[in-house]
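This view holds just a subset of the chains, kept in their places.
Chain naming follows the written order as A and B, and within any one chain the residues start at number 1.
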Amino acid sequence: MPFPDLIQPELGAYQSSVQIPADFAAFWEATIAEARAIGGAVSIVKADTTLRAVEAFDVTFPGFGGHPIKGWLVLPAQRSGKLPLVVQYLGYGGGRGFPHEQLHWAASGYAYFRMDTRGQGSGWSMGGTADPVGTTPSGPGMMTKGILDKNDYYYRRVFTDAVRAVDMLVAQDFVDATRIAVCGGSQGGGISLAVAGIDERVKAVMPDVPFLCDYRRALQKAGRDPYLEIVRFLAQHRDKKANVFEVLNYFDGVNFARRAKAAALFSVAVMDETCPPSTVYGAYNAYAGADKSIEEYEFNNHEGGQAFQDRAQMIWLAQRFS
Amino acid sequence: MPFPDLIQPELGAYQSSVQIPADFAAFWEATIAEARAIGGAVSIVKADTTLRAVEAFDVTFPGFGGHPIKGWLVLPAQRSGKLPLVVQYLGYGGGRGFPHEQLHWAASGYAYFRMDTRGQGSGWSMGGTADPVGTTPSGPGMMTKGILDKNDYYYRRVFTDAVRAVDMLVAQDFVDATRIAVCGGSQGGGISLAVAGIDERVKAVMPDVPFLCDYRRALQKAGRDPYLEIVRFLAQHRDKKANVFEVLNYFDGVNFARRAKAAALFSVAVMDETCPPSTVYGAYNAYAGADKSIEEYEFNNHEGGQAFQDRAQMIWLAQRFS
């Protein structure tokens, strides 16, 4: 297919025009504080696998509203002292799957945690975490659940879960709280950017072809779901356009980027029909941290860099956390 | 496309092998009783429209859990005495839309009520009814919400709302409780079949290309959503197949058909890729009521008979309710 968005050099120069609400920081501060106040129980149980070089644990921790959130924790079998931490959030529709998947971080000496996304986990891998909150009229998928009120919007709960995962992990004795990284592809990239924008404990963020950035432009340029879930919602709820975009400003990766300080390694794919590359540059160019770089994959669609990017992340993070 | 399922004469002879749980009737009796016990407020407000020959009302009534459910009530402007009632349920993804839509029942002298489907109303028309209940891990769409437990399954709430709509309407002084009909296309057909299988007050049911029938066969034959939502769920949750089908037996139109007694006018489309025709015959052939007939549209896909079927319904119902 023809290139679906801007190409270089216009692409790299793109500046997003997303508005940041005056109470953006206050909104998130209050949200996280509320979740912490509710609290909840943590459970970490050794998983039954054939793995020997690493150890896997089935973790449940309290997220937004104290709701139980699942994840896999994987540690090197041979370990001593406190380990640097990598928290990975997942792409849209996926779940944490099995502990034997994605072993490269643990095999490289990190404490590695892969968090379920509440209510998802039925699309490209399996999850085990419920979203006990209902929804106003919405279309199939998560993108429009509660989209008419910033307090009801689905991603308010998810981003809170993601920060609460860090809360749970820094409380473990095997984690070095000075070396915390978050990462993820697509939706996972969007979540990691949100965490970096909310939580200053995070020292490195690696958003890979991030989703959830520069929504208005994304709706104009995306050729595939899930951004189109919002298009279809607005195609029916023709009278709620202003309302929707007002809410989305509180959840826009561009706004989180404007507040983040961690070292950042982005990736972007120039042929990406799912997360249009200009929306990624919208977030990248707005990113406030000084140590930032971006890997560009010119001839890739939303798969982006895949194992190339994993390798780039491993090398980049080793340079910062070793 | 080639005909996607059985053709005649095999089609009309198809018998479903769906199992009916021993406590099927008890489950639904208890479910409806629980909703009635919770109760809730009814609101009926004249709508602001340019309509003169009919009057429209914006209705809210308590459904499952006492949750507020919306609908449009439309009455002939010129009326006297008690009116026969037609309750229409909606196809998947749609909402009640506007009161000026679908005026043929009210213009033919019926009290006509069009019920919102909770949490939907963002696909092909707009709704205004929330579903305040959350979900276990599920895929986009409603079909897999709470699918692992019969008490949590989404359609338990919807079918209860549908019966509660009848409760609300028979309590109105303009409704003739001896002449109650329910109808709907696709999902609306499936809901109307459920209501006919639960509620003996219903004297006529008109399921049009009904959805939610004979799930296991439907998953093998459907070529389009929304049955495929369950296929995709099982494609990830490979270990939950038995659990899912056990739950679905409580929500299968074949089982409701086995218990229904109202006069019935079905329709079926032989080229239907969404609701495979054999699954419709599965319900029709199981239908227990003595006065039953079916309109077959050989060269139609899921659109079925459209205005032909509306006309057939108007004539058929007039013969029974005049």
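Operating definition for what follows: a residue touches a chain if its C-beta (ideal position, glycine included) is under 8 Å from a C-beta of that chain, and two chains touch if they have at least 3 such contacts.
Not measured: the values here are computed from a predicted model.
Of the identical chains in this model, 2 are shown in place, and the full complex in the file is built from 6 copies.
Definition applied: only the chains that are shown with their structure count from here on.
As a whole-number value, the distance joining the C-alpha centres of subunit A and subunit B reads 39 Å.
By the touch criterion given at the top, residues 93, 95, 116, 119-142, 144, 229, 232-233, 236-238 of subunit B touch subunit A in their complex.
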